[in-house]
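Here the structure comes first, spelled out in C-alpha cells, and everything after it is commentary.
Here's a slice of the assembly, chains where they normally sit.
Chains here go by letter, A and B, matching the order in which they are written, and residues are numbered from 1 within each.
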C-alpha cells in the first residue's frame, strides 16, 4: 500500500495540483486517490487533467456521469472507487431509490452479458448499423 | 453458438413470452438474445421478468438505465450487449456527443480503477459512512 502524501509534505509541483483540485471542486480537502498518485507527479497531473475534462460539464449531466463511473467500478470490484463515487453521486442528488435501481441494473447486465457469452447470440442485423 | 428459435418454430410457452416482449416494447420483432434463451424456457421467462422489472419505469430515467447497461457491457466486452443497448439508447434519445462522453467515462473509470488497485489507496474516512 502506498502512503498518501499530505499537503504539508508535498512538493511545490504536487501542491499546485492539489490546489487546482480543491479550487475546481470548491472544497478544502483532497481524497487519498490523488495523494497516492502524488508518488508519481506526472501521473497525478495527467490523471487530474483527464478527470477534469471527462467529468466536467458536457452533454451528460453530472449525476449520470457518476452513475456510469459506479457501474464500471462495481463491475470491477474497486471498493475505493465505489465509495468515492457513491459519495460524489450522493452529493449530486442520488436518492436511495436511484442507488437501488443502479445496483439492480449493474447486477442484471453482468448476468445477461454472460448469458450472451454462453449462448453466443448472433448480433441481429438491425443492431449492426454504425453506432457512430 | 446456439441457433435462435424463431416464432414459427417456438412452443406455445415460448410464444407467449415473445408476445409479452413485443407487447411491452410495442414492437413487432424479437432480438436474438431472447431467441437463444428460448432453448431453456425457464430462463427465458425468468430473465424477461427480470428485465421487465429492472429496466421498467422507476427513479432513473430510461436513457440513464441504458447508459449504465452499456457501461457494464463495454467493461465486460460483450459486443452483442453493446450493440443492442446502444441501439436502445439511440431510440431513447442518446446523442453522438452523449455516446462519446459515455465512452470516455467508461475508459477513464477502467483506468482509475487499476491505479487504485496498484497503489492500494486507503479509503478516506469520509467515504466510509454507509452508502445505504
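Basically, a residue touches a chain if its C-beta (ideal position, glycine included) is under 8 Å from a C-beta of that chain, and two chains touch if they have at least 3 such contacts.
Every value quoted in this text rests on a predicted model; they were computed, and no experiment measured them.
We see 2 chains here; how many are in the full complex?
Copy number for the complete assembly, per this file: 6.
In the analysis below, only the chains that are shown with their structure count from here on.
With chain centres defined as C-alpha means, what is the inter-centre distance between subunit A and subunit B in Å?
19
If we count contacts the way the header does, which residues on subunit B are in touch with subunit A in the complex?
These residues of subunit B touch subunit A: 1-2, 4, 29, 31-33, 35-37, 39, 43, 47, 50-51, 54-55, 58-60, 64-65, 67-69, 71-73, 75-76, 78-84, 86-87, 90, 95-102, 104-106, 108-113, 115-117, 119-124, 126-128, 131-132.
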